[in-house]
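Apart from one protein chain that is not included, each protein chain of the complex appears where it belongs.
Labels run A, B and C following the written order; every chain starts at residue 1.
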Amino acid sequence: MAKKSYRQAVNEAIQQEMRRDSAVILIGEDVAGGAGAGGKDDAWGGPMAVTKGLLAEFGAERVVDTPISEAGYIGMAIGAAAGGLRPIADLMFNDFIGVCFDQVVNQAAKYRYMYGGQDSIPLTIRTMIGAGLSISAQHSQCLYPVFSYFAGLKVVVPSCPYDAKGLLISAIRDNDPVIFCEHKLLYDMVEEVPDSPYSIPFGEARFVRDGGDVTIVALSRMVHIALEAATILAEQGIDCEIIDPRTTTPLDVETILESVAATGRLVIVDEAGPRCGMAADIAAMVAEDGFSSLKAPIIKVTPPHSPIPAAPNLEKLYIPDAARVIAAVHKVMGRKD
Amino acid sequence: MAKKSYRQAVNEAIQQEMRRDSAVILIGEDVAGGAGAGGKDDAWGGPMAVTKGLLAEFGAERVVDTPISEAGYIGMAIGAAAGGLRPIADLMFNDFIGVCFDQVVNQAAKYRYMYGGQDSIPLTIRTMIGAGLSISAQHSQCLYPVFSYFAGLKVVVPSCPYDAKGLLISAIRDNDPVIFCEHKLLYDMVEEVPDSPYSIPFGEARFVRDGGDVTIVALSRMVHIALEAATILAEQGIDCEIIDPRTTTPLDVETILESVAATGRLVIVDEAGPRCGMAADIAAMVAEDGFSSLKAPIIKVTPPHSPIPAAPNLEKLYIPDAARVIAAVHKVMGRKD
Amino acid sequence: MMQSSDQLLLAYRKMRTIREFEDRMHLEFTRGDVPGFVHLYAGQEASAVAVCANLTDRDVLLNTHRAHGPAIARGSDIYAVAKEIYCRQGGICRGRGGSAHLHDVSVGLWGANSGVGSGVALGCGAALAARNRGTGGIAVALAGDGAINQGVVSEALNMASIWKLPLVIVFENNGYAEATGADYAIAGKDIYKRAAAFDMPGIMVEGHDYFAVYDAVGKAVTRARSGDGPTIIEVKQLRYYGHFEGDAQSYRPRGEVEQYRQDKDCLKTFRSIFIAETPGNAAQLDAIDREVMSLIDDVYAQARAAAFPADDEFMHYIYASDCQES
Partner (left out) sequence: MMQSSDQLLLAYRKMRTIREFEDRMHLEFTRGDVPGFVHLYAGQEASAVAVCANLTDRDVLLNTHRAHGPAIARGSDIYAVAKEIYCRQGGICRGRGGSAHLHDVSVGLWGANSGVGSGVALGCGAALAARNRGTGGIAVALAGDGAINQGVVSEALNMASIWKLPLVIVFENNGYAEATGADYAIAGKDIYKRAAAFDMPGIMVEGHDYFAVYDAVGKAVTRARSGDGPTIIEVKQLRYYGHFEGDAQSYRPRGEVEQYRQDKDCLKTFRSIFIAETPGNAAQLDAIDREVMSLIDDVYAQARAAAFPADDEFMHYIYASDCQES
């Protein structure tokens, strides 16, 4: 056990699974970085250096730099998965789903079902989500609600290094297509991460903090914002329970419902959009199945319904912060701010 | 005024707007049907004959048959919109959004915002939604929740010929990108539709039926399923108010909230998926802003979280029917079925 | 490669089976109980059959929405094919896929698909997996003339070339993508000439001539198998029916199909070449024709008699965990 960053945790998960199973390959744009470029062949490991070093160990047959052809190489990864490999396809920014959406939601997601269960598609798509780097509207989205709309996909949103490693190992071993969403602002987060491989089952939420007054469900990076808020709220005598679903499909509805049954109050903190998003999804689930426990409105703390601005000051307004979480908790507690 | 089908209503809206404004063009696969094929040039008008006859009146410069290149011609339509045309791009089945998603959600939706409001993109994308023809998982989806996730788009889901005409005229005249979702099982629905052009504003729900016991929000074809259920429920002494939002972006939250304030009970009937869908979106909105009026859980009547099967018997199970709506209403009324 | 007489008789049987199957489907469709969109392969038989004659069990054929012919050619159980088209129990996709989604892993037939052109990308993956796993297999992706205009196809062709994947891409140019003429939609008109752009060989072949298609595909398959990379083959042909059943086809020039049927029908062409070489063979072909006729009767009878999928299995096959046996 040693302290590792989220970046290292992801890298280690891939490395260990590639060692364990020769069917695992990594494919994407600049996952090695330097193919045919005349200098070092292992120069990038992706723009955030997450997959750095893997080419050196596994070679170009298993760590494949691709042209800028997302639809092509993700379609290819699906075919390769059907053919017995376990590809990890790297979609650099989740926003680029735009150019390969068909492959993901109409091919990968429906392959098993439409063909009556003949095949497994053990494909993991790793992709970066989230705002905070001022890289604006086409590089900063959180699109896991869109992925979650489609049956046949599993969707993972790890909020910390420990979960990133364990969930990624589960994703690679899973026999269904999994979209693994890495928040770009979390790569430098450090915590204890076991050296040996371990897996975390999908559909099991993590209790981030116990508390009896309000249930806060938070996803990905927002778990940390929720924690920040809860710490301040605790000083005010309000005790928040924080739940991190970790996977949006499957979603651990039981844990959320149990917590709301105990607290009677729910705040959902999510960086994805407010319309047809995960906050709405969870709120609606509780408004149907946990209604009798509810003592207050369900508050969604999300960005506004807008594209993401480049300007840092505006981007800061876009992303939910602790102050907004605190205000939401005050509201469900009936306090005036 | 004459009786017209939904198909005719759509056709007439396009025809009248093309007559009114020479900047309006129609572009898509087989929108005329027969380009370069050696026989009639105006053979199809799309696979459902919705745009039949327009080539004859407006010529091949304004009614453009395209190659099977959705990303290309929708990107092109965006550029043409920025350049002063008002294109109506035909995306045959909304499922094909898969191959042009980037153009729609990252280009069209963000063009105005990302460039600081310099341009308008007066683009209408007409597309077919819905199950019921046994054409299975890749031709039968309802993807307006996915469109609704993205700020910058407007999304229209007309449930009847009258609305189809008025809303399509609004869409064509609108200065933002609009996705206009035509339900393929509604094309043969007939009702009185005025001959002259008229427009229906976006964001104004339609009261389909007045009633004081339960609010039913239903979209697109589900409006008719809800009506069927309400008729039976009325005989049982349960009086349902049915609201058709008509546009999901902008969404007429006021009307929904007012109705729920009066009834205290909400059932949402939607053919789109259950996860991160419109039913969840509306339920979550009410669970936050209309909570104090609620007397019962909010029930979502949607298909299950599954791809759409080809087999007609399974497809029938997939699509919500009146029996399921009735059961949901009974539940919110506290009745045992 | 020279084909044995048995091989040729098998090829003829397959072509005839497809023809009868499709002609019958064209009639049955009017009864109104065939679900969904149905795209018939009649007229194009020589293509899929000649392709499959070049393939082994290890290979993968990527199907398109015009799926019946390739499925029969590849050796799928014709009863299971018919049941799938009717969306019944016993269908190769258990009734979930229907006509346009014939997919049968047991015979190496993959991915019939509503995403025009997707088979080419999936085929790259099948080829990559075969190579990485050392199975010795190759992949052949079928695609229509319309598919060349889908972006993903260009992406896949480029990747197949730079990685020299063991892949053959067969563009079945039947002249139309729905109601749109291939010559209108495709800049430069000739699909096989696009091969040069992707630095691979491109071959054009007349699709009514089984022998010509067999040879062209054979060359490409040899190239793929020996690690030299992909080839594009453009098969020129004509479909005898509409884009899908119900298509009135007024976009087609009058008499086009009749003329082609007369001059270039693949069964006629096969028959005349085959008999010219060994005149006594006519009787063998006649026997096949008769056998196929009665087979088709039985296939349709059984398909229409089969039960629909069980309602309570609705949620099966979505995820690995739902793959209980039924």
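Throughout what follows, a contact is a pair of C-beta atoms (placed from the backbone, for glycine too) under 8 Å apart; a residue touches a chain by one contact, two chains touch by 3 or more.
Here the structure is a predicted model, which is why all the values come from computation and not from measurement.
Here is the thing to keep in mind: the chain we left out touches A, B, C in the whole complex. Residue C:162 is the one among C:9, C:162 or C:310 that touches the chain missing from this view.
Between the chain not shown and the residues C:198, C:244, C:300 or C:317, the one that touches is C:198. Touch with the hidden chain on the side of chain C covers residues 149-155, 157-158, 161-162, 184-189, 193-194, 196-200. Against the chain not displayed here, chain A makes contact via residues 29-30, 33-41, 43-44, 47, 65-69, 71-72, 95, 98-99, 133-139, 304-307, 309-314, 317-318. Against the chain not shown here, chain B presents residues 23, 25, 61-62, 64, 66-67, 69, 71-85, 87, 102-103, 106-107, 111-120, 151-152, 154, 174-176.
As a working rule, only the chains that are shown with their structure count from here on.
The chain with its C-alpha centre at the largest distance from the centre of chain B is C.
Per-chain CA centroids place chain B at a distance of 35 Å from chain C. Centre-to-centre spacing of chain A and chain B amounts to 30 Å, using the average Cα coordinate of each chain.
One simple way to say how far apart two chains are is to compare their mean CA positions; for chain A and chain C this gives 40 Å. Annotation for chain A: residues touching 2 or more other chains are 71, 102-103, 106, 113-114, 151-152. Residues of chain C in contact with two or more other chains: 93, 95-97, 101, 113-115, 151-152, 318.
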